[in-house]
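Supplied in structure tokens, the structure appears directly below.
Only one protein chain is missing; all other protein chains are in place.
This part shows chain A:
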């Protein structure tokens, strides 16, 4: 059964085919005709080796008739297949050549070889292309087949070679000729299908070219905005190139615009990103260079709007700060000025201040930990900075300190916080720099306190020609009043008034009884704690002091003078047998030399007893001054004697006669904030003493809670523990089972 069925089927097929080929011609004449036509057609189409001399193909009548026959027999697809398999069988010829070219290229690395190769392959392709008369479908099948095979035979190294070739088309060349040549090669690329296949490769060449250009022209160029020149360059150089690559089929300007909108904006984005990355890397130095680097900042602002690199910028800047700024090697003043520059720069880049807020946080935290931050800021505020590099812009009018503002939603210009603002972001309105600096600390009291100390130092150091300097300080204080408010600077006001008052008082006392002493009389209550001194003035100095005190008491019976003997200066004139020495010295030095008018030889110990000074190093410093001036001479271990007759060094001694020696007057020792803290701890000790006396032994946590009776107590229990431990070492307290007890 099965055999019969099969036989029948085969027979039917056979009949079918036969009939188709034979075209209902008698006998097998149709079949013969078809066979002849097939031969003609395949011969016509047959791919040939172009290295051999060949007659040009001719689309003759015979060929057309043959193709007609095949078409009628519906054997065209088979014809194509046969043709393609012939192409495939000859492809080894192309492969050989390609391999040859690649070997040459690997040896020379000359992209010219690659372009030759491309042209050659194109020739092969053209040669084998079936005649257009065969129809578009036939051709496109062929092109597809050819390209597929071509790609499969291209070696791996081709893509990098091709990349080099593309790059060479971008390299700066002579216009005109090059362009024409370019046009030719691009159309060849297109014909071979390279452009579609290697599109990303070509684009990456473009990107790399842009990158290189940006890095070459923009690195370190911060003075002018570079974005516009770079865009101009893109228009001049990249766009024509792009038209080759992407604009082959463009006929109308409409299409060109559409192409540029798509591809062009991709390239523009890449350019912006490259520039943005570059500026992000450079940001720290850009800030250092500010305001000479404003151009770069404007670029950065524009790029950031195009590219979302804000997080990267913040990170880069924070890292740079950590590495280059916030370490012990950096001066506080430097950190402050960099901080101020950062504020100014980031305000240009990002007006709402989100970037600034994120970047500033670590700096502010670091500054808070530095002990001399307040001092630096205040010194800068009052223009004490010698560097002349004031943080505050002189032209900026002083404004009151601004507290963090609450958002005003009724403001018609209100804008929501930027999208990358963190939850703790406080809209820092573009307020002035000082407000920002002061806000590093929670309270401005620190500043006022430090200001007071600084003012005290400056007033006391003002010396004889006071009035000018006092005036200057007054002006400063007036300006600062605008910032910190009248009330906060009341104390400073009193200090300034003390200076003028003491001048008036002095005038009055001088009119009663002329004296060489001109004291500055300060109100203890309003001045920062000054180091007290135990120096006792001997001899005539003591008399002068006492006289003055007596006059003062007459003038102001309700007040009492307490001398701070160690401050101030003394103008002395020493008469010797052979010379006169003039010098401006410190009171201690004056006291020492005064002693020598009583007797001509003193031991250091005796001097110390008389002037009531226990620190030998300070005393020997004073004695050394006189040794240097040639007034005293050492007479054995710790014994000094007056040189009534100059010690032979005539010339040098003479010098002293005429030239009053100015002894460097050091800054008056005003108790610093740290010392004040120690002083405060002493107050707390009184409280601890009080509670332990009355309440008996107490545990540490009870002491801590009870200390809240002490005004302003803000120590942690750990600090208290350290303090109690220190007190125990001094045998003031004992501890047993965690209970602290006074040591009686």
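Simple rule for what comes next: a contact is a pair of C-beta atoms (placed from the backbone, for glycine too) under 8 Å apart; a residue touches a chain by one contact, two chains touch by 3 or more; residues count from 1.
In the analysis below, contacts and distances are computed from a predicted model.
Not every chain of the complex appears here, and the one that does not is recorded in UniProt as "UBC core domain-containing protein", selected from "BOS complex subunit TMEM147", "tRNA-guanine(15) transglycosylase-like domain-containing protein", "Mrna export factor and bub3" or "UBC core domain-containing protein". Across the entire complex, the residue among A:259, A:521 or A:595 in touch with the chain not shown is A:521.
Residue A:545 is the one among A:476, A:545, A:625 or A:646 that touches the chain missing from this view. Touching the chain that is not shown, out of A:223, A:240, A:262 or A:696: A:696 (per the contact rule at the top).
The omitted chain makes contact with chain A at the following residues, 460, 464, 516-525, 527, 530, 541, 544-545, 548, 552, 556, 558-565, 567-571, 587, 590, 668, 683, 686-687, 689-691, 693-699, 702, 705-706, 708-711, 739, 741.
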